[in-house]
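Shown here: the complex without one of its protein chains, the others still in place.
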Amino acid sequence: MLYDIFIDPFVQMYEMPDFFLQVLWEGFVAGILYALIALGFVLIFKASGVFNFAQGIMVVFAGLTLVGLHENGVPAYVALLLTIGVMGVLAYGVERVVMRPLVNQPDIILLMATIGLTYFLIGFGEFVFGGEPKQMITEELGLPTGSTAFEFGERGLVILQHIDIAAAVIAVIMVASLGIFFNKTRIGRALRAVADDHQAALSVGISLNQIWAIVWFAAGLVALATGIMWGARSDVSFALEIVAFKALPVLILGGFTSIPGAIVGGLIIGFGEKIGELYWGGLVGGGIESWLAYIIALIFLLFRPQGLFGERIIERI
Amino acid sequence: MNALVSEKELEPAGSSEPVAREELLRVDNVSLSFGGVKAITDISFDILKGEIRAIIGPNGAGKTSMLNVINGFYHPQHGTITWQGKVRRKMKPYEAASQGIARTFQNVALFKGMTTLDNIMSGRSLKMNKNFFWQLMWRGPAEREEIEHRKKVEDIIDFLEIQAIRKTPVGRLPYGLQKRVELGRALAMEPDLLLLDEPMAGMNLEEKEDMSRFILDVNQEFGTTIALIEHDMGVVMDLSDRVVVLDYGKKIADGAPEEVQANQNVIDAYLGVSH
Partner (left out) sequence: MFYREAGQFKTSYKADQALMPILQDRIGLSVILVVAFVIIPAFANDFFLTSIMIPFLVFSLAAIGLNILTGYCGQLSLGTGAFMGVGAYAAYKLTTMFPDANVILMVLLSGVFSAAIGAIFGLPSLRIKGLYLAVTTLAAQFFLEWCFIRIGWLYNYNASGAIEVPHREVFGIVASGAEATPIVRYFIVLCITAGIAFLMANVLRGRIGRAWMMIRDMDIAAELMGIRPLQTKLMAFAVSSYICGVAGAMMVFFWLNAAEPSSYSISLSFQILFMVILGGLGSLSGAFMGAAFIWILPVFLKFIPGTLGIEIAAETVEHVTFMIVGALIIFFLIVEPHGFARLWQIAKQKLRVWPFPY
């Protein structure tokens, strides 16, 4: 038993390095996708202190809209533009209908409102596009679909899906551009001001409403990108919603307000999950992927309650 | 050791010395820092039983940190605290509370969702002990205990003259009353040492007068020892028996109000000098 837990997995890793590399790659890709979802959370949390539970469903919704429009005869790129428009309308609507009337309410109320939004979007998405899973229009969007096999050592083979590589590249570009946006532009500075203190930001003439609409729109764009990438790997379906909960441990690791934190956290969870499942999961009957991420985050929290990048909390009174 | 010496010196009770009192708490060479920031450096002073001891100093001098050290919320890196003649080990705040240290807070820390009555009743928590199963039943021991403590709480409510707001959620009360309820909550603990962190901050003159009267009454009627932080010098000089002055985490003066008032260091700290 102890051998199985502490020695055997490492022996396997050593003996089959190609398999281990493949697992690492899988973990990396999963991690990138978790990070993208977490990124959407971080954007909104940074600017409004709202923990947006609807980010997961926004991913599904964006993907569904894109595919649904294409199914109805809209060319892929036009559908993409239209979907961006829809996310813009959604952002404006959320700001107008949900956020504005609830300003200054306690966190839990805002959290519940986003869960209400989740329910609404689930119902709305199913109502418009139907509940069954859809195929992502990967090729039509000009995304690569093939795969490359790398020979490794004498008999090993590591297979990389092109779409995964594309996902990684897109994620990097998105994080970089968001970083520039936050740090270099006027709106970015306003965003950081709002994140720090709503009232102080208001008092120097920053429009909260405008900022929130922009942030929700940015989160919508991130959701769209996530939806395309995730949809290309599996299907666009409401099952994704459960996966979105994984963003929570990612955020715990990376901190709720740190964009690099979301990426690092996503990768840790992605690696940890895949390695845990494939090397240790068998010992307890498999399927531990469903909860391993939370346990990793939990153990982590017990030692560092402030998260990976957070500062040490000094409680004051 | 120090405690013994001072007790011997002060032993002849009933002498004309007004400070002939037993030592309640003694702070020896306490230092506290957060990371690289030194909040308190090598501070020593004592609090005698039955006195009103003021801790003053400019903003950021480490006064509140000092109170936090005394009631176990922060743990000093160096130095010892002697409570009723015994050197205190590192302890949790609730242990300090059970040993008889109560306090109020700089920014009112009442339980916002509860009524005035419940807030003051919460001060009795340590003295109530009927377990979960009696609580489930209510009728019988739990109810009797509740009523017994309710009587004590009503006495405090009478004393502080807040009968009218008994059933009002404290969140709705004006600031001055909240401070008063907070004092009531601390009094309900029947503490040996009462720490007051700026009990009069943000009050108008009339409210300050009321509060001063309550503090003096508590000290004289119940004999409670009080350590208070206050910025209003008039109040400090009138109320307190002895004053300790902190500046940048260091003690710069200690003594009777008049002495402190005349101390050059204190004047420099408050008015500022060019170094």
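Structural remarks
Just so it is clear, A and B label the chains in written order, and each chain counts residues from 1 on its own.
Throughout what follows, contacts are C-beta pairs under 8 Å (C-beta built on N, C-alpha and C of every residue); 3 or more make two chains touch, one makes a residue touch a chain.
In this text the structure is predicted, and so the values were computed from the model without any measurement.
Just so you know, the chain we are not showing touches A, B across the whole complex. The missing chain, though absent from the display, is touched by one residue of B:Phe34, B:Tyr94 or B:Tyr270; that residue is B:Tyr94. Summarising the interface, subunit B meets the missing chain with residues 71, 73, 92-94, 96-98, 102-103, 105, 109-114, 118, 121-123, 125-126, 128, 130, 132, 135-138, 142-143, 145-147, 150-151, 154, 185, 189. Counting over the whole complex, subunit A has residues 51, 97-98, 101-102, 105-109, 111-113, 115-124, 126-127, 131, 242, 245, 248-249, 252, 256, 284-288, 290-291, 294-295, 297-298, 301-302, 305, 315, 317 touching the chain that is not drawn.
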